[in-house]
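Below is one structure, written out as structure tokens; comments come after it.
The other protein chains are all here in position, but one chain of the complex has been omitted.
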Amino acid sequence: MIKTDINGGIGVISIDRPPVNAINPELVSHLTDALDSFKSNDDINGVILQGRDGIFSAGLDITHLFPKDREYIGNFWREFSSLLVSMFSYEKPLYSSIGGHCPAGGTVMVIMTDYRIMSEGRYVIGLNEVDVGLTVPYGLSSIFQYVTGTRNAEDLLLKARLISPDEALLKGLVDELCASDTLLDTTLERISEASNLYSPQQVKTKQILREHALNSMKKNFDNDAQIILDSWFSDSGQKRLESLFNKLQKK
Amino acid sequence: MIKTDINGGIGVISIDRPPVNAINPELVSHLTDALDSFKSNDDINGVILQGRDGIFSAGLDITHLFPKDREYIGNFWREFSSLLVSMFSYEKPLYSSIGGHCPAGGTVMVIMTDYRIMSEGRYVIGLNEVDVGLTVPYGLSSIFQYVTGTRNAEDLLLKARLISPDEALLKGLVDELCASDTLLDTTLERISEASNLYSPQQVKTKQILREHALNSMKKNFDNDAQIILDSWFSDSGQKRLESLFNKLQKK
Partner (left out) sequence: MIKTDINGGIGVISIDRPPVNAINPELVSHLTDALDSFKSNDDINGVILQGRDGIFSAGLDITHLFPKDREYIGNFWREFSSLLVSMFSYEKPLYSSIGGHCPAGGTVMVIMTDYRIMSEGRYVIGLNEVDVGLTVPYGLSSIFQYVTGTRNAEDLLLKARLISPDEALLKGLVDELCASDTLLDTTLERISEASNLYSPQQVKTKQILREHALNSMKKNFDNDAQIILDSWFSDSGQKRLESLFNKLQKK
């Protein structure tokens, strides 16, 4: 489900849960472990997160999650949020290589990383939570605004827009585009600029720059879980999630 | 003074106070009523605010207001601020169609809306308060920064710049330009993307994204009224307002 590799001092984590890297509790747990292991590995000065060819991640595993009860979803959301906090406050450079589609939970994961390189192509990226019946909670909203700015965040989130790599570059949702076949090499090259400067000073500066948005994640941890649960189990949320669930069943 | 219409589930509010849609207490009160009425109308999923052909609004009605005393101006500013708060926290998509000039109080109104489409042409838009002797108070500053970013806000506000539609697009003060004769149709088309997703989740997400700027309006409500009054009735404020008043008298 999670493969790891080390390439010249850079840890590479590949999410590999066919067909679409859907996020379930097991994936969250394995990804957390892989990130922790690279963090404590002194031979590694930076980490790259990638998905599968053509798809970074389709987001939450609705097929698995939709039938579950409030307690299960609450526990899952808390685990996922803890993973996101550890990504956003990761004490080494953390870059993402986005080799394909990256909607919903895929976008949630990559906005936690320091830099996003996406493959050119007919892919989509964006946080379409409002379209699947979920409120974007405080912590995620703050980090999305941190990445794209307040205006772009509003335009993208309230319309639940899934956009092309070109528009994502324009809106600041990704930092760079490149051809699919050079994606990992380009990411390795880019991260070297940061990993060569890996030091306590760099780590502390990143923490200072992100403090406001990170605090929004941390101080709203319980409140945000509540917001997700309330929207998930609301009438309109259940209707939209069920329609998505049924669509996925037919595939 | 205020005309309303419903077009395919979208409420359209037209400010129509010839010649220049100058903002006086009556206009504030009627506009507040129109927005409230559309908010509680379950058949409506979004609202468009527009002005007259060639002029959205010239801003505050200085001819009416300049001769008034501190108490009158204070009451007026509070009513106007309440309208602005209700626009910025409007619980449905709220777009603006800017078919002409939109300086000063015109800009103040449109930055409260979710999306601004402006007619191409020799029009101006901008918050030139400093040039007419008024300080831009905390709440308006926060929302202006929310819309244009901190650097553009400073450049535009400290120089009291009135800019063209093209520059307004570049600086993020408007979101899109279009030909005058397709303005309302384009706005109806754009708002449909948001109004189709109108739901408690969308409303809550908008509230979360805007919370910081909205709080700045709310918590500085009295302080900001004081700041406006102090600048309005200062020597330099009176001098600049009087010069504007005299210019308007001659028209």
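We call the chains A and B, going by the order they appear; numbering starts again at 1 in every chain.
Here is the rule we go by: a contact is a pair of C-beta atoms (placed from the backbone, for glycine too) under 8 Å apart; a residue touches a chain by one contact, two chains touch by 3 or more.
Only a predicted model underlies this, so the values are computations on that prediction, with no experimental measurement involved.
Asker: Could you tell me which of B:150, B:182, B:215 or B:249 touches the chain that is not displayed?
Answerer: B:150
Asker: In the full complex, which of B:46, B:59 or B:137 touches the chain missing from this view?
Answerer: Touching the chain that is not displayed is residue B:137.
Asker: Can you work out which residue in B:3, B:70, B:159 or B:218 touches the chain that's missing from view?
Answerer: Missing-chain contact among the listed residues: B:159.
Asker: Taking the full complex into account, what residues of chain B touch the chain not shown?
Answerer: With respect to the unshown chain, the touching residues of chain B are 129-131, 133-138, 141, 145, 149-151, 153-155, 157-160, 227, 231, 234, 236-237.
Asker: Could you please point out the chain A residues that touch the chain left off the display?
Answerer: Per the touch rule, chain A residues meeting the hidden chain are 93, 114-115, 146-149, 172, 175, 193-194, 197, 199-202, 204-206, 208-211, 213.
Here is the rule we use: only the chains that are shown with their structure count from here on.
Asker: What's the rotation angle, in degrees and to the nearest 5, for a C-alpha fit of chain A onto chain B?
Answerer: Between chain A and chain B the superposing rotation measures out at 120 degrees.
Asker: From the C-alpha centre of chain A to that of chain B, how far is it in Å?
Answerer: 36
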